[in-house]
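Written out below as structure tokens is the structure these notes cover.
With one protein chain held back, the other chains of the complex are shown just where they sit.
Each chain gets a letter, A and B, in the order it is written, and its residues are counted from 1.
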Amino acid sequence: MKLPEEGTLLRIFFGESDKHNSKPLYEAVVVKARELGLAGATVIRGIMGFGADSRMHSAKILRLSSDLPVIVEIVDSKENIQKLMPFLDEVVQEGLITMEKVRVIKYRHKDCG
Amino acid sequence: MKLPEEGTLLRIFFGESDKHNSKPLYEAVVVKARELGLAGATVIRGIMGFGADSRMHSAKILRLSSDLPVIVEIVDSKENIQKLMPFLDEVVQEGLITMEKVRVIKYRHKDCG
Partner (left out) sequence: MKLPEEGTLLRIFFGESDKHNSKPLYEAVVVKARELGLAGATVIRGIMGFGADSRMHSAKILRLSSDLPVIVEIVDSKENIQKLMPFLDEVVQEGLITMEKVRVIKYRHKDCG
């Protein structure tokens, strides 16, 4: 069994319709994370929420369905997470970023297959 | 670059079909969070799960599809999170609440646009 090590969980909350260079912001963040060699990234879409603008967004209200909340989650070492921060600082206009310490176990057995 | 500050991540796990005053419970929690002036809230729907009642729910089983798990996530100061607790204590009949310390960076650049 692999042993856990210290890691950081970065979570970025913003809107699904937020853009960077006319592409979805969540896509830009994931692409940048891969460019920087981070271990992985996951984008989750919420079904309802409100944020910095305090407007309510819900999948039930059709005309707002394109502005549902999204969360991008990235787990890596503290050092690797820091590499992404200048980019986030530049592109996240309205949103929230949280950082937490986590214990990490990685599995990558397929390199022999 | 903005510096992170201490915050609390509140996560509430219950069922999508749980109600409060004949409205979805997740909606009631989000509306209450906004009324109390909390910084934001995000509702995530799971595709499968089980909880306090130990019955399995899955998006693959059609007749149970209305009882999928949901998670409501709220990030704010510990003090603001506490304001929501009496309401949760009243309305969450069956579920789970977790609290974690997180470091928070907020972006709200649009107030000048």
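Everything that follows uses one rule, which is that a contact is a pair of C-beta atoms (placed from the backbone, for glycine too) under 8 Å apart; a residue touches a chain by one contact, two chains touch by 3 or more.
Note that the structure is predicted; figures quoted are calculated from it, not measured.
The chain not displayed touches chain B at residues 13, 44, 46-54, 56, 58, 69, 71, 85-86, 89, 92-100. Although one chain is not displayed, chain A still touches it through residues 1-2, 4, 7, 9, 26-27, 30-31, 33-34, 39-45, 70, 73, 75, 100-110.
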